[in-house]
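Please find one structure pasted underneath; my questions will follow.
Missing here: one protein chain of the complex. Every other protein chain is in place.
Labels for the chains are A and B, by order of writing; each one numbers its residues from 1.
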Amino acid sequence: MGALNHKFNENILITSLDKLLNWSRSGSEWYFQFGLACCAIEMMSAAAARHDLERFGAMPRSSPRQADVMIVAGTVTLKMATRVKRLYEQMAEPKYVISMGSCANSGGPYWQHGYHVLKGVDQIVPVDIYIPGCPPRPEALIEGLLHLQKKMREEHILAKKED
Amino acid sequence: MTEQEIYADLSAKFSDKIVELIEAETFNPTVVVAPAAITEVCHYLKDTETLNFNSLMNLAGHDTDGESDLSVIYHLHSTELDHYITLKAFTNRENSEVSSVANIYGTADWHEREAWDLYGIKFTGHPDLKRILLEEDWEGHPLKKDYVAAEFYRGMRIEKVK
Partner (left out) sequence: MGRLHAEEMILNMGPQHPSTHGVLRLKLRTDGEIVSHIEPVIGYLHRSFEKHAENLEYQQVTPFCGRCDYLAAMGSEHGYAMAVEKMMGIELPERVEYLRVIFAELQRIASHLVAVGTFGLDVGAITPFIYCFRERELILDLFEMASGARLLYNYIWIGGLAHDIPPGFVEKTYEFLDDFDKRIAEYNQILTGNKIFVERAADVGVLTPEVAINYGVTGPSLRASGVNIDLRRTQPYSIYDRFDFDIPLGEGAQGTIGDSWDRYYVRVREMEESAKIVRQALDQLPVEGDVKSAVPKRIRPPKGEIYFRSENARGELGYYIVSNGKNVPLRVKMRSPAFSNLSVINEIGHGWMISDVIAILGSLDIVLGEIDR
């Protein structure tokens, strides 16, 4: 408590509601483990002991209802695309999508002759962060999550949205 | 037994249903069989004591150039007697039909469904011949050389927008 010692009177903290909510949301990015292909293995490695995602507050959840951010890790095929859209719609607001790997970004190595590959998951869901790589290193995934934290801290989720 | 001996054995039993033995330009000498006779040939290969081919290693469809016949290739192996044989069946493009071995080898069930899915080769006698890798409403058989992908599938663009 060194930095905060003697700074405030008697448990009163003055901040904006936006800042408080953004701080708590960015510190607990529960990700929807949507591993499809090879990038899923790097996502698992990122969650394991050496690269440890949990120290950033990112916990894997299997159900879309409990997740904040959907990490689309791997190739999205046309057969799978309808399911990706349905699961995205089942997540509760505020929600984010991270597209991990070149297959999810734009079709990856299968862009030329892949008759069954969706060329980029942003054709069906809105993407916030793109992580390049084939597969991206776990450190790259961590950088993507940190960028998302920065993005979250600048949002105003309580403000009325203009229609 | 060598492939030549197996070919002699099969020719003696099935006469004109066994077309020829291809030995040139292949590392596995191949017996060409008439497509409608594949089931009985495989029954014979599996049940005969001296042949005892109990393992179907691989079943694949093949399209040479987009105009000539389609073919199906079978790689068989006997785990007890440790010998190999390869079978091939040619069938014409418009009405491709080959008799199924799904009731003889369990491996063939899914492999034949894949050949139907990607090449459009019908396997008569298969218990449940439906697509396995692509969706039921997919049009066309993609691995044929003259296949052209559609532009959209269920509203999603297939080709990459440059």
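To be clear about the criterion, a contact is a pair of C-beta atoms (placed from the backbone, for glycine too) under 8 Å apart; a residue touches a chain by one contact, two chains touch by 3 or more.
For clarity, every value in this text was computed on a predicted model and none was experimentally measured.
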| item | value |
| --- | --- |
| Sole residue of A:Leu17, A:Ala48, A:Ala92 or A:Ile157 that reaches the chain not shown, by the stated touch rule | A:Ala48 |
| Chain not shown: contacting residue from B:Met1, B:Ala60 or B:Met156 | B:Ala60 |
| Footprint left on chain B by the chain that the document does not show | 25-28, 54-58, 60, 62-64, 73, 75, 79, 82, 86, 105-107, 109-111, 118, 131-135, 142-143, 145 |
| Interface with the undisplayed chain - residues on chain A | 33-38, 40-42, 44-45, 48-50, 62, 74-75, 77, 79-80, 83, 87, 109-110, 112-117, 134-135, 137 |
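Note that in this section only the chains that are shown with their structure count from here on.
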| item | value |
| --- | --- |
| Whole-Å gap separating chain A and chain B, where each centre is the average of the chain's CA atoms | 45 |
| List of chain A residues in touch with chain B within their complex | 78-79, 81-82, 106-107, 111-112, 115-116, 118-119, 123-124 |
| Complex contact set, residues of chain B against chain A | 134-135, 142, 147, 149, 153-154, 156-161 |
